[in-house]
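Moving on to subunit A:
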Amino acid sequence: MKYSFYPGCSMEATAVPYLKSFEAVAHALGIELKEIPDWNCCGATVASGVIGDYPAQVMTSRNLALAEPHGADIVVPCSSCYMNLAITNRKFKEDGHFRQMADEALASVGMKYGGSLNVRQIIDVMVNDVGLDTIKSKVKKPLTGLRVAGYVGCQTPRVFPWEFDDPEQPVFFDKIIEALGATPVKFPVKARCCGSSHSVAQPEITADSCYNIITSAQDDQAHLIAAVCPMCQLNLDAYQDLVKERHKLKTSMPVLFFTQLMAIAMDLPPDAWALKHNIVSPFTALAKFGVGK
Partner candidate 1 sequence: MAKKIGVYICSGCGIGDALDIDALAKVATKEYKVPVCQKNAFFCGKEGVEVIKKDIAENEVTYVVIAGCSGRVNYDVFNFGPSVVLERVNLRERVVWTQEPDDEDTQMMAEDYLRITLAKLKNLELPEAYVIENCNKRVMVVGGGLAGMTSAVEVAKAGYEVVLVEKEDSLGGWLKRSYKIAPLNSPYTDPEDTGLEARVKEIEGNSNIKVYTSTTIEKTAGAPGMFDVTLKQGGGTLEEKVGAIILATGAVPYEPSKLGHLGYGASPNVVTQAQFEELAAKGTIARPSDGKAVQKVGFIQCAGSRDQEHLPYCSAACCVESIKQALYVKGQNSEAAVYVFYKDIRSSGQYEHFYKKAQSEGVMFIKADVTGVTDDGGNLTIEANDLLMGSPTMADELDMVVLANGMVPTTAFEDPAYGTEAQEEAACAAADAAPVPAPIIKSNILNLEYRQGPELPSLKYGFPDSHFICFPYETRRTGIYAAGSVRRPMDMSQAVGDATGAALKAVQCIEMTDKGGAVHPRSGDISFPDFQLNRCTQCKRCTEECPFGAINEDEKGNPLPNPTRCRRCGTCMGACPERIISFKNYSVPMLGNMLKSIEVPEEDEEKPRVLIFACENDAIPALDMAGINRLQYSKWVRIIPVRCLGSLNLVWINDAMSKGFDGVLLMGCKHGDDYQCHFMKGSELAGIRLSKVSETLDRLGLESERVYMTEVNVMDYDRIPKIINEFVEKIDKFGPNPMKGF
Partner candidate 2 sequence: MNMVNKSILVVGGGISGLTAAIEAAEVGFDVFIVEKNPYLGGKVTQINQYFPKLCPPNCGLEINFRRIRSNPAVKFFTMAEVESVSGQEGNFDVTVKINPRYVNENCTGCGKCAEVCPAQRANDFNYGLDKTKAAYLPHQFAFPVKYVIDAGACQDGCSKCVEACQYNAIEKDMQPKTMKLNVGSIVWATGWKPYDAEKLSYYGFGRYPNVITNVIMERLAAINGPTGGKIVRPSDGKEIKSIAFVQCAGSRDENHLHACSSVCCMASLKQATYVREQYPDAKICIYYIDIRARGKHEDFFVKVQNEANITLIKGKAGEIQEDSATGQLVIVAEDQLNQALSEEKFDMVVLATGMQPATAETKVPAEMTYDEDGYVAAGTPGICAAGCTKKPQDVAAAVADATAAALRAIQSVRGQS
């Protein structure tokens, strides 16, 4: 399994534990990753709101063009990056007018994208390419008894509704959690918004959204939340103090990237767990699986 890898800006910064655990897990699962050379920012949820959809997509398409020579599908962990890359890629494939315009723009910098690749969300790859059976077979330390609230977040399942999952009540992420031996809890808000980039301009919006998510996980007696998206994880993890303060919330809820859980269950070396990066301490929740500082 070969992929071009688009880490996105956060993987190098706020989502370091994601990058570390993912790379280790990927290696263990036989996934070969090749980082797209000299990739640029996808525009996140912001560029479109400043320069418009089309210019933002053209900017993003540079990444597709850079990846194409490698000939492998692009795997994307961050949900915003996935959204922008996948939508742009789809437009290349299906929207003749767009393609014509974007080709023209790319040509102006001597680039070309033939539309040959697929942009794949990391969960999609885990379930449909790696396969749940393979994941199960790699689990050495099943997380039996661990109750996990699988937080898929907003964009991942909704970019192409039903194409690989239900846009509102996705199930694939829970299946991955199950494959690790853990128990996915009901968690009806699994695909609700975390407040996204309001965290900067109006942090109380983010805090309120995160409060909903954390309490829902607590209501379902989850030991921790597993996240897919760097932004979601950061909001839930780093803003938890603010949540607690605003809503008089007492208990903490550890928030891990799902790849961290995978690394633990697959019994990869602790470096791959990258747990020291988690702000809300996950160690109590994971103690019985031999996870210590």
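Basically, a contact is a pair of C-beta atoms (placed from the backbone, for glycine too) under 8 Å apart; a residue touches a chain by one contact, two chains touch by 3 or more; residues count from 1.
Here is how the candidates were picked: all candidates are chains of the complex that A comes from, given by their letters.
These numbers come from a predicted model, not from an experiment.
K.L.:
With subunit A shown on its own, which candidate in 1 or 2 touches it within the complex?
P.N.:
Among 1 or 2, only candidate 2 touches subunit A here.
K.L.:
Which residues of subunit A touch candidate 2 in the complex?
P.N.:
Spelled out, the residues of subunit A in touch with candidate 2 are 161-162, 166-169, 188.
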